[in-house]
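This is the structure, below, for whatever I ask next.
Heads up, one of the protein chains got dropped from this complex, but the rest are sitting where they should.
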């Protein structure tokens, strides 16, 4: 019956758009928090950069609202690349562009589609930034989130359920960056002094996955 | 008998040297106070300038200790001119140089000699700085001090007595600068804002005359 | 936050407008995407040099655009790497047929954005070479980390490569020259005060009245360590020691000594620092053949300094002395 559930569970384009709006709202709400985190071990701009980027995304969203999910995600990626700047811009830009290519032509996403979108996005981030797990970057939130998503689905969890696991894993990964010594990004210049601070990029990644779990919660069966 | 007193009352070269040392000590003690006064309406250097100048004077004093009072005062003036800087340097330098010329060749100063020394010094300050009484400058301490000195002596006061009156008048003049609007010196740039602050130069002038009254107090009759 | 600005979000645009209106004979400014470029670009036959980075480091890079230095500079938001479209558009605007050299400071953001721009430009058939400047000895680089930051040597590389480009170096030779400058330059900085990013509104870190940060970068980030404030001479020793040991600089070397203000430190203090740095070098038999003293690579209004040593040779000296005509650096013209 759960299996059956899984089949029926998928998110439509409008839900994807709703997710993006939720992400933009979450980033705006956490703008100063992200700035604070970046101020401690970086240069205090992650919140401002991401907020600028997602505001641009919102402005652009209308023009692609009737397109397929792949086009939407690619457009978001290109918009982020040209408005965010810093490390976050190319990384999240690449993330969404790759996720978009993985979902080309689709009007709704099955759990499997979301897995490949996330997989492609994460791979894009890794190719672009060359970060390993444990380098104290967004990878430390994205990678466990993908693993948890796959596991949950593998154990037959429903989409909503799996999205929640995925978000929880991202949160653990985010918190897990606190004790780490940064090896990539500005924080790496601080060496040992980067220890004890949560990575801003991992935090913004968690916010995105949390938004997905919340917005797509209605994908829960019955 | 007072008249007779007056004749006998005079200060020797060594007492003049002692006065200069007392002035240097007073300036050093009041260095920060003078800086504070100058910070309020000027540029916070009067205390430092005068202290630097009188330390140079002390260093130079030995070489002229056996010369006449005129030479000693002129040397002091030249030393101040080349070490104090600012407005205080030329003004006090001129003051002592002129006082020195008025006492050329003397080995001791009678009250009358001191009057003409002060008179010459004050005139030098006025010629050099073009300040009028009431312009909120050292003139506002020096001029009343000279007048009080002459009056006291005119009324037959003894030298020590007259020096005390002179110092008191200088102090009143100094306090009298507080309500004035500065017309000369840096304080004049503040216009109305210079009101309510005591003039640093008037203060250093008072310190000099106070030192004379104290050091030469033993010139009081038996 | 005490700054002579209007709205934080307008700082970069208004600063660029001021730059454009102040030096119309030298530079033009393109908005959206933002880049500063030579008024006479493209300069035929010459390899073009494009640099860029976050704003807040003025005069770097916009103030270095002009004859004998940069063809274009791409300013990002304050302390934020510019975006690929800026470099891509700037590249097309200044490319004169001989290829384009990107001078990039070693920050992951800068590198990734310049990489994406290079991909776009190459797709248009424009030959692109990139040299990454990583001269900050405060950072212990390693294979597994980001490596060292790019700081003071960037200014010197832009001047020297700019002169070489004017003299006809081709892209390959220019790229090798730029790498050589980077290989021979070492820097280290310190801060007396933090700085305030306009859109943040509060200092990026706190420092006590008697504290200083040693080993800072140019983005208001904290340094490697916080210590008690010391006299200028001791601070210069703290900076020079790792710089000298790293290359290492040796007796007989000829160097350019660059004493930089982080923005809020006035010239009177820079000369006091220069005096000590010079005497340390003299004491080691290292000859200061050229120097640069002033605020050239800054961190907004931060009070502090950075010292850069570049080992010179006849070619570098010749190129350093070559005429330059930009808003911030000018001689020989």
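A, B and C label the chains in the order they appear, each numbered from 1.
We take it that contacts are C-beta pairs under 8 Å (C-beta built on N, C-alpha and C of every residue); 3 or more make two chains touch, one makes a residue touch a chain.
All figures in this text were calculated on a predicted structure; none of them were measured in a lab.
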Contact set of the excluded chain (shown chains only): B, C
Hidden-chain contact residue, picked from the options C:140, C:246 or C:269: C:269
Hidden-chain contact residue, picked from the options C:6, C:167 or C:287: C:6
Full-complex contact with the absent chain, from B:86, B:121, B:173 or B:200: B:86
Chain not shown, touching residues in chain B: 35, 39, 41-45, 48-49, 52, 81-91, 128-129, 183-186, 188-191, 193
Contact footprint on chain C, counting only the chain that is left out: 2-7, 11, 14-19, 21-22, 55-56, 58-59, 63, 192-193, 209, 212, 229, 231-233, 235, 263-275, 278, 291, 293, 295, 298, 300-301, 303-305, 328, 330-333
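Methods note: only the chains that are shown with their structure count from here on.
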Topology of the chain contact graph, where touching chains are joined (line, ring, star, complete, other): other
Label of the chain whose CA centroid is most distant from the centroid of chain A: B
Where chain A and chain C are represented by their mean Cα positions, the distance between them in whole Å: 34
Gap in Å, rounded to a whole number, between the CA centres of chain C and chain B: 57
Where chain A touches two or more other chains at once, by residue number: none
